[in-house]
Structures are given as structure tokens and as C-alpha cells.
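A single protein chain has been omitted from the complex, and every remaining protein chain is retained in its original position.
As written, the chain order gives the labels A and B, with residue 1 at the start of each chain.
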């Protein structure tokens, strides 16, 4: 598609613009992105309707049915406490997505304003924000999470905060880069000439212009957050048992890896599926929302 | 200031723009780029002044300083008698309805996410001059004035042709009825036949509304067509200024002569018979402009004095004092050597 597009540079000059292809139709033409979108949508539906889908209470042990292989009663088998694996995976996906979305929201709430300020005002503001970013980057994610868990105690919320904070630098960087790119465009200068103040310029022109890149960043931030959650829960710093979480499940599966491999396989597959779905969607969105194609 | 600051344009009460000794230097890791180095230029009410020069001459920087999208390093910019050189962004905002600009590339100067109606109406909205139905009516009237159908207000820029987009840009610039319009290469990104319609439109609107206009371009034919007066820029300085017809009929500065002789005219017979002035050497870097006259390294007529002493832009007796030139070799009475005979 791109080869044809470059060979027809003057199409837009002809006064007969391309038939307006909606973004949605572009999405459907990008097969990988479509796969990602469908898979992500299924995961979201599973998360939303978890209570309806899960056949059992995910937290209630049933010692009579411990370590069952996958079968008709328990499709994905049971764990060492006899809890239904399918129900736990469903609720685990729910917890993962919750954490993913919340963490990304947190990262954006902090990172976007800082990135805008750094990119638009430059000079002093930029140096302050850049030092902050460097400082955050200097803390490895795990050290940050362990630190937070030590200070605030291990919990779902604190794991979310740790995952969110670890994503702030990436959001700041992307917002700052987009702001720097956009603020030198003529239409932003035109907004100033129109009599627009900083508010108009930032929120009417620069932020909407950065939205494409930020959407992509959000989409690829979710799988990172999901893996982060799984890791923290695996280490006991995140979701606390008996609450179901994909990381907690992997953690408890360790001891039974030879006897009951299904205990590790299904949560692992769920993590891979969720990660892959959002990454594919993110990559597809990157192609579709490409700022180059967007501004033309 | 090492730069030769020319005597200011006789300050007139009717000047919409008065630039005096404008300097704009950009400091980067490679050194200081002397983009604009002592430019003085005035524009009267209802006058079109053309500012011509090659790339790197600093002409666009003059334009951006004139509408205070850029902050001058030194010198003075006066709009409608008010000194705007040092005003803050906030203090400038209410004044911005008096001056506006049209950019070179209409596809980058229009926000791709806004509708044409919102783009044209933005200055009116920001200056609180109209809202609601009144705003919609004003936008429709403006679109009609620039020759666009009112229903285009709902379209987005990418749905328009290049010429239509430049018309939208002009409508936006004129929506608040400014007294000064800076047009920075408004036709350079357009096709020949579209250029003609945009030049005609600018001429018509200017005749109707009598705004003062700084028309920045490298296209000598376009500037001759549109401008009343022409200023020629070379490496951050003005080298010559004259009424348009006189500049074309009898260019005084060797650089102006070279520029005019190099621009091909669409007439093969005339083109064959024209004398060409070939400039030797390269355009010097504005990081390190030559000593003396900045044109001396490429000037076929340069003498020792040109290498040592920077010439000053001075008024000639010829043409009733409407001509200015910055060259040692041009006498006060206007006698100038012809670079083509060398």
C-alpha cells in the first residue's frame, strides 16, 4: 500500500481527495492489528463479565478436588487447593487488565502534563523535567516496586502505583518529543498569530496532535504493565493470595510444576495472549495513526 | 553592534509597520548565525512592500520578527505607532488582531484536525469578536470573499486542494481585518495556474481593504507584479530599496543586477538576448559573514574599499529620494556601474 501511495504524491493536489477511509476501515485492512483488536476486545469482555463466565468461586478451596487434571468438571484443571483454574484465570485476566489500565492512566496523568510543559516551555522547565525523568529511569523497576512495598506494604494498589510510576518516563519522553515536533509547525505559529494563548496552543493544537502517538504508547503500555503486575505478584509484592492473579497463580504453580504442569501453563498462556493482543493492536495503531499519514 | 545600521525610514505617521535596525542572531553550538543584521524597513498604510532575497538571506526571519512570532535580538519593531519589540506574549495577544501572516505551505499552516470553519473563525473567537451564529455568518462571508463555497467550512484541510488551502489561510489572516499582513512566500508551494489566482486574490483584497503588506518571496516576477516598493536582502542586510518599476528598470546594486539577470523570464527570444551576470563563488555563511561589504566575495566589481569598509544603506538623490542603496560604487546622484559589462 505504501509503495502505491508514494508513487502518487500528487493525488491530493488534484482536488479530488481520496475517498475518506475511516480509521476503522484502515484497522480492518491491517490483519495483524485486527487480530490484536479482536483478541483485546475478547479479553476486555472476559474481564468485565468475569462473574458470569467463571463457573466456580475462584477463591474457594475444595480439598476433595485438589490438583485435578483438565477435564469436564474443571476445563483447565484445579490447583493444589482444589480451586477451579478456569475461574482463577478469568479473574486473573480481570485483575491484570485492571492493573494495566490503572497503571497506564496513572502514568499518563503524571507524564502528559510534564511532557507538555517540558516540550513547550523548554529551558528551565525542560531541565527540571529531564532530571526528574533521569532520576526515575535510574531506579530499576524492581527496586522501585520493592521500595514501595516496603514503605506502603504489599497490595494491589501499591503494585499498580509501582507499575504506573515505572511507565512515567516513557510517557514524558513521547509527549515531550511530540510537543517539540508540533510546536515548530506553522499551524501552531498561526494559532499564536491568531491571538491564542498558551492554553489554546497546548490544548487545542499540540495535545490533539500528539494524541496518535499517545494512543499507541497507551496500547503498548498495557502489556508492559500486565507483565509488571505478574512479576510483582509472583514475587509476593502485588496481589495477595487468595485473590486470583496470573502472577500469584504462576507463583503457586512452581512447587507443582512436574506434578501439575497445567497450573503454570494456563496462566502463562493468558499472560502471553494479553501481551500479544495489546502489542499487536499497538503496532497496528502505530501504522494507522502514523503522524506522517495523519497530517497529510 | 558591528553591523551597519542604516538610517531609519523617515518616520511617517501613516506607517503601519516600522522596523528600525532589526537584528536577530541565533546562537547555536556552531556559533552565532547572524540571520538578520541591521534591517530598517517601513510600510505605509495600504502599501505593499516586497522583500526579496535568496534562501538564507534572512527575509523570513524579518517577517517573523515583524509579527512578533520571533523576538528580535536588537532593534525596534513598531506597529501602528506602538513599539512591540519587548512586549510579552500575554501583552501582545490583544494587539494581534492588527497584524497577521500567511505562511508558505498551506498544508502545514492549517491544523489537520480542525474544520475549515473553525480555522477561519479562530482569530474572531480568540479576540471575542464573534460567536455562535454571528461567527458562522462571518466565516461564510470570509470564505465567499476568498472565492470558496461556504459549505467548505465543514471540510478538513486535507480534503482541499493546495490553492483552496492557501485561500483558507488568507481568509483566516484577514478575518480580524488587520492593518498589516505579512505574506511569507504565499505562492511558492503552489502550481503555476494556482499561483496566479492567489496573487490576483491578494491584489484584489489589498485594493479593497487597504492593509499594509510585507510580501516576502524569492519569486521576482511575482514581487514585481504585486509590490509597490521592493527591498532586496542579502546575508541579513538590505542592499537596495526602490519603487518596484524603478528597481526592475534600473537596478543599482550589483547583487540586485545579478539577481534580476539570473531569473529566467518566460520569453525565449528575450531570454536569449539577455546579458547574464555570473556570480563566482559560494554564498558566504551567515555564521561568519565577510568583512566590509558582505557581497564583495561574489561581486564582479569589488574593489579594495569593498573588502574593508561596510557600506551603509543611503538615500539617492535620484528618483526624489525614494531609492536607497548600500554600495560604495553607486554615486549619490544614482550613477551605478553595470555588472554585466565586466
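Throughout what follows, a contact is a pair of C-beta atoms (placed from the backbone, for glycine too) under 8 Å apart; a residue touches a chain by one contact, two chains touch by 3 or more.
Note that in this section contacts and distances are computed from a predicted model.
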item	value
Candidate names "4Fe-4S ferredoxin", "PTS system IID component (Man family)", "GntR family transcriptional regulator" or "ABC transporter ATP-binding protein"; UniProt protein name, chain not shown	"ABC transporter ATP-binding protein"
Residue touching the undisplayed chain, where the options are B:181, B:279 or B:316	B:279
Among B:14, B:151, B:208 or B:267, the residue in touch with the chain that has been omitted	B:267
For chain B, residues in touch with the removed chain	54-55, 161, 191-197, 199-200, 203, 218, 220-222, 224-226, 244-245, 248, 258-271, 276, 278-280, 282-283
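Everything below uses one rule, namely that only the chains that are shown with their structure count from here on.
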item	value
Cα-centroid distance, chain A relative to chain B, in whole angstrom	49
Parts of chain B lying in touch with chain A, wherever the complex brings them together	64, 67, 69, 89-90, 93-94, 96-97, 100-101, 103-105, 107-113, 122-123, 126-127, 158-162, 164, 169, 172-173, 176, 191
Chain B-touching residues of chain A, taken from the complex the two chains share	12-15, 17, 20, 185-187, 189-198, 200, 205, 208-209, 294-296
